[in-house]
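Here we show just some of the chains, and they stay where they sit in the whole.
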Amino acid sequence: MKVDVFKIAQSGPDDLSGLAALVQQGTLDPKTIVAILGKTEGNGCVNDFTRGFAVATLKGYLRGLMGDELLNQVVFVMSGGTEGVLSPHMTVFTRQSEGLVEPTQTGLALGICHTRDFSTDEIGTLTMVEVVAEGVERAIAAAGLTAEAVHFVQIKCPLITAARYTQAAITQDSYKSMAYSRGASALGVALALGEVQRGDLTAADICHNYRLYSSVASTSAGVELQNCEILVLGNAPQSHSRYRIGHSVMAHALDIAAVNRAIHSAGGVGKGGQIVNVFAKAEADPSGQLLGHRHTMLDDSDINHTRMARAVVGAAIAAVVQDPMIYVSGGSEHQGPAGGGPIAVIVV
Amino acid sequence: MKVDVFKIAQSGPDDLSGLAALVQQGTLDPKTIVAILGKTEGNGCVNDFTRGFAVATLKGYLRGLMGDELLNQVVFVMSGGTEGVLSPHMTVFTRQSEGLVEPTQTGLALGICHTRDFSTDEIGTLTMVEVVAEGVERAIAAAGLTAEAVHFVQIKCPLITAARYTQAAITQDSYKSMAYSRGASALGVALALGEVQRGDLTAADICHNYRLYSSVASTSAGVELQNCEILVLGNAPQSHSRYRIGHSVMAHALDIAAVNRAIHSAGGVGKGGQIVNVFAKAEADPSGQLLGHRHTMLDDSDINHTRMARAVVGAAIAAVVQDPMIYVSGGSEHQGPAGGGPIAVIVV
C-alpha cells in the first residue's frame, strides 16, 4: 500500500481551487482519494453549516472525477472551528495498491470504515460504543495493521438536533449531545484497541468516568451525518509510503512537551524531514482549573468552551511548530485524559 | 525607592480575599499601594462591567485603609478578557521611600501619572497623543528613570459609548473607539520615549500607519474612566527592590522566542530567580494572515477579534512559562509592530 498526504489551504468552505490545481497538474489522482479531513471556519458546534457546505462542495466536484461508487467510500471528516490562529484547510489522504515499484519501508498505512446509521436513541449509548468498536476493528484490518501500530483513529459522528429531541435517550440539549456522541465513539476506539475492556465499561461511564480513554482517538460530531465514518492511521512495516506517523498524549492544554514527543515518535524533523500536519484534540479542563489556576471557559455563556479550547491548544501547538495550518478539533471526551488529548504528527 | 509586586488570584471581579489576607498578615501595607493591574473576566470590549466592578470593589475596600487622598493617587488598570487559559488575578505594586536600610542594587522602579479628563472629541486624536506624552514624561521623572531604562508603560484610557456618539470626532462605533483610544495613547508613549518624533506624526497616522509604534507601551481602554492613568516601570541603578523587569517585542502572535528574550532581558530565571508575572499585548494580525497562512479572526462576526487575540497570545506565552496566570491585554495598535506587541517580564 502507498499512502500520500496532501495539505491544502482553503479560502472558504467551498474553495476547491487548491485541490483542483493538484488534480489538474496530475499530482493527485482523484480516484485514489480515501479520506479528507478538513478544518472549516464555522463555530464547530450545532449550527455549523460550514462542515456540510464543504462536504457538499467536495462531493459535487469529485462525483464527476471518481464516480458514485468510489465516492461513496470516501471518508469525509470536516471539523468545524478555526478559532484563533488555526487556518482553514483540508488534508487529503490517497491510497494506491497497484503498480507500486518503490522499495518498501516502515511507513504510513490507513484503513476506513462506515458504520450503519444510528437512531437518535442510540447516540451516546453503549450500543454506539460497540458498533464503533467493531467498525474500528474492520478499519484496522483493512489497513493491514495491528492494534499496536495504530497512531490515530479519526471518527466523524452524528449529533441530536432540537428537531429530534423527543427520541433522544441521553440528552435534550443539542450542544451536549455532541459531547455524548464524541465520548461514545472514543470509547469505541478504546475498546477496539484494548485500552478499555468491555467488562469495565457501563453506560454510566460515558461522559462521566474520564479515567477511561483512548490515547489515539479523535472524534468530531456534526449535524451532516447519521452514521460514523472511521479513519485509522498507523505505520506498517512494509509500506510504499514516504510518510510516517507518530503520536503522544497532551496531559493538559499547555503540554507542549507532548508536541515534541509526538514529532519524535514520528521520526523527527530536520535532516530532510518535515512536518506535514499535526492532529490534536482540545478541551477546557473539566475541573475548571489548569496548572493549579482557575480558567473561565466553562462558566462563559457567551462563547462555548470548545471554541476557546481549540483556540488555546491550536495556539500552543502552532507556536511550537510555527505553523498555524494544523488540525485541532474540540471536545476530547474519553480522548486522552480529562483536560488533555491525543496528538498525532505526520512527517515526510 | 523600594517597589514590591504581589500577584493575587481572584475568584471573581469582586474577590478581595487574597488581597485582604496579605493585608491582615502584614505582608502588604495598603498605604504603600501605587498601582493595581488586573485581568478581569468580562469580554474586554465595550459592555464589560467587570472592570468597573473590580475597581469599585477595590476602592470601597481600600478607602478605609488608605484614606481618600492616597487612594485618589492609585492607578487602577483593569484589563477585561481572560479568554482561553488566562486566569483572573491582580498585580499590586507598592512603593516605599522611607526607612529603607537594605543595600541598593539595580532593581524595579515605577512612576505614575493621571492625565486630565478627555472630552469625547479628543479621544483618538493628536491632542490625546500629546497629553499622554506629557503624562508619561512626568511619570518617568517621578520614577527617577531615564527613557532608556523604561521597560513597560501601562495606560488605562477611555472609550466612546453610544450615549456620547454625537460629540465624537473619530468614530461612531464604540468598539472601534477603543482602538483609537489605545492607539493614540500608545503613540503618546512613543513620543515621550523618542521612539516616534512629533514632526513625523500626523492625525492620519493614528490607527493607520502601524510602522509607527512604541516597543514598551501597553494601553487598555475602558468605559469606567474619562482620563488616562499611566504606570511607568523600569530598572533604576540604585533601587531597594528585589524585583527586576525586562522586555522584548513579539513580532507576531506565535513569536515565543520573544518570551524567552524578555525573560533573559529581566535577568533570567533558574538559580533562584523566578517569574512574577508576564505583561503582553495581543492583536489579530491586521493583514488577515499569520506566518503566511490565513486566519479568520477579523471576519468573525460572532466573537470580537480582540477576544481571540488574547486567547492565542495568552496560550502561547502560558505554554512557555507553564503558568496561565499572566497579564495579556488585547488590541495592540501602535504597541509593537502590526500583529505583534510588547512583552515585559518581572522576575524576583
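By written order: A and B. Residues from 1 in each chain.
What we mean here is this: contacts are C-beta pairs under 8 Å (C-beta built on N, C-alpha and C of every residue); 3 or more make two chains touch, one makes a residue touch a chain.
What you see is a predicted model; the values in this text were computed from it and never measured.
Visitor: Just want to confirm the stoichiometry: 2 copies shown, so how many copies does the whole thing hold?
Guide: My count for the entire complex in this file is 4 copies.
Everything below uses one rule, namely that only the chains that are shown with their structure count from here on.
Visitor: I'd like the Å distance between the centres of chain A and chain B, where a centre is the mean of that chain's Cα atoms.
Guide: Once rounded, the distance between the two centres reads 39 Å.
Visitor: Please give the residue numbers of chain B that touch chain A in the complex, ascending.
Guide: Interface residues on chain B, with respect to chain A: 9, 11, 41, 43, 82-88, 253-254, 256, 290-291, 293-297, 302-303, 307-308, 311-316, 318-320, 322-325.
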